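Working notes for the structure below.
Yeah, one chain of the complex is gone here, protein chain that is, but the others are all in their spots.
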Amino acid sequence: MTTLAYADPSPYLPIFFMILAAIGFAVLNIAGSFILGPKRLGDRKGETYESGMTPIGTARKRFNVRFYLIAMVFLVFDVEIIFLYPWAATYTLLDPGSEQSLVWLGRILFFLFTTVVAYLYGYRKGVFKFD
Amino acid sequence: MIEKLAIVWPEIILFATTCVVMLTGQWPVCAVRRMTPWLAAVGLIAAIGAAMASPPSDGLYPDLVPYAKSLVGIMGLMILPLLAGTVDRELEAGVARGERFEPLRSNGAEFYAFFLFSLTGLMLVASSDTLIWLFLALELTSLPTYMMVTLSSRSTRAHEAGVKYFFLGALGAAIFLYGFTLLYGATGSVNIPTIAAHFAEHGLGPIGLAGVLISLIGLFFKIAAVPMHFYTPDVYQGAASPVSAMLAFVPKMAGFMAIFMIVGSAGWGPDGTGLPVPVEALLWVVAAMTMTVGNVLALLQSSVKRMMAYSSIAHSGYMLVGVIAGPGGDGASFWRNGLAAVLFYLLCYGVMNLGVFAVLASLERKGQEADDIDDIRGLVRTHPPLGWSMVICCLALLGFPPLLGFIGKVGLITSGITSGHLALVIILAINSAIAALYYLRLVAAVYLEPASDTGFRPSRYGSRQVAALVSAGGVLVLLLMSNRLITAADDASRYAPVAPETAPYAEAGANN
Partner (left out) sequence: MSPLWTILLILVPLAGALLVIFGGDGKNAYRDALWASIASLVPAVMMLIRFDYTRAAEFQGAASWTWIEQLGLRLSIGTDSIALLLIALTVLLGPVCVLASKTAITKHRRMYYAWLLILQAAMVGVFASRDLLMFYICFEFTLLPMFVLIRMFGSTNRVAASTKFFLYTFTGSIIALAGLVYVVGFAADLNGAWSLDIGVLTAAAAQMSAGQQAMVLGALLAGFAVKVPLFPVHTWLPLAHTEAPTAGSVILAGVLLKLGTYGIYRFAIPMAPAAFTEYAPAIATLSIVGIIYAGLICWIQDDIKKLVAYSSVSHLGFCVLGLAALNAAGLSGSVLYMLSHGLSTGGLFLMIGFMYERYHTRDMRKVSGLASKMPVWAFFMVFFAMASVGLPGLNGFPSELLCLIGAFQADEAWTLAGEPGAAGVTLGPWYAAVAGLGMVIAAMYLLIMVGRICFGPLVEPEGHHAHAVLPDDLNTREIITLLPLAVGCLVFGFFPGLLLDAIHDPVNQTLELVRAGSAAAADTAGAFTQGVRP
């Protein structure tokens, strides 16, 4: 039986130092630039463009909702592929015709079924109407 | 691992139903869309049937599955009629006027699908035996509810509630996920019985203890226990009443089953002598705080939904008493069995609480639901069936003998006392009395005070009133059936940690 580092925090010590170093680095940089950097404050300095252009309107822009729809459809197929790769890579190692390989086949078929449902859902929703 | 499928048939059935519902809910033909809730009901009934025939699971609570999943299915069936008319109102009205049905604007499919997804997740929690499964199941329970809150109403309050609920939920999930990883780190296994066996053999140790405590703190979010309760009132008030009714039951049930598993892995010790001291201390303090904070703040509310939100917090506190008491040793009767008391109380609470929200959801004024206590004043005179449902459910929530809440509370009190937590039980008793004050306010407002015409009329969606009547009737009928229900809860709570020497160790656990 293998127990991973039960009650023994020493393997985590490097991680702890890493975290310390990361925090220290950030703090050092911010503090350093705060202390060392020149400070010239004023109305001009606070504007968006120092060059003198006045910004018009707000920087926030609405995206067309279709972008989101396409992004979602992309996600459906993208995630599917992410799962299919490791599955395909491992499936060849299994004993052909064994019960285990059947189970694996069943799993991926079920997974594909969910994808089909997602596709049908998107289709009915009108996601693929690009007019 | 194919044999594991045998215990997840209810989930499979529900998932298949979800797939169908997702499509029918946005079908262009109106008659097909109307069938959606009925399809969901059929799926739930089939799931209940499958749950009852379920074999024991491999988890710490092998017999939990039939009771928990049937309970989920039954509560789902009771909530389902309440959901009618929550989304797509204007859209359907437009279609009725002859406008074209636009699938992109409709939310019906998603709403019912999320509802079933959430129940699927809840059932998965009951059958989980590894930490990964448990985490995924908890997330599957919660994620749809975030969206349901947002979808449920067009008001900005609902959106705020949804966002708040999502962020705090994510925080909670992050915390218990961290706890789970610590548990894995301490024991080298994600299999919960293996973890329990490991702890039984080697003791908790600092990392294991931290894992248990942090997991519990994260899970407190699900049951809305102090200090993770802040979202409750805003979310319950922001969401439409049908969704609030669901929120009061579904995440709570998930949370309690997960707490059972985490606390169970630390164990109540041989012969139920008690939890490890730090775990017990945490649960004790949280239980006491939760009851008190919930009840005291509920006193100050004039919005019934906020009041019920705080009362939901308080009820979680009561149920934690049962968790602390534990299973009470081998073959202990219901008196000693705190877990059975919690399982039974979850059922009682679900039904009683649903009744109150169903009454609120059944009253409308220009599409707006009743919320303030003034809106339901004199309801017994103006709408007797709704009014009496409210009175019965409030008295039951109060724990007024001989109603359902009383029987449930007696179970918690007896298990608390027989496990030696007299002080906690006294706190529970005093809190019940505080709770009496605000429930009585509701009862008095509904039953005794003269009606003031605020313009609230019973909703066009008659099935919501059916839900109210069914839950009030349930409070009375379940009281008569309590014998069998208690037996079922008692059986379901069988706590069976595997002996250390026979535990399936690390490799077996990791390959699941």
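Going by the order they are written in, the chains are A and B; count residues from 1 in each one.
Throughout what follows, a residue touches a chain if its C-beta (ideal position, glycine included) is under 8 Å from a C-beta of that chain, and two chains touch if they have at least 3 such contacts.
Being a predicted model, the structure only gives us computed values, none of them experimental.
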item	value
Chains in view touching the one left out	B
Among B:406, B:456 or B:495, residue touching the chain not depicted	B:406
Listed residues B:389, B:414, B:471 or B:493, member touching the removed chain	B:414
Options B:5, B:171, B:429 or B:477, residue touching the unrepresented chain	B:429
Missing-partner contacts on chain B, residue numbers	271, 273-274, 329, 333-335, 395, 399-402, 406-407, 410-411, 413-414, 417-418, 420, 422, 425-426, 429-430, 432-433, 436-437, 440, 444, 447-448, 482-483, 486-487, 490
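To be clear about the criterion, only the chains that are shown with their structure count from here on.
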item	value
Chain centre separation in whole Å, for chain B relative to chain A (CA means)	31
Complex contacts: residues of chain B adjacent to chain A	1-2, 19, 22-23, 26-27, 102-104, 109, 184-188, 198, 202, 205-208, 505-506
Chain A residues touching chain B - in the complex, by the definition given at the top	1-7, 9, 99, 103, 114, 117, 120-121, 124-126
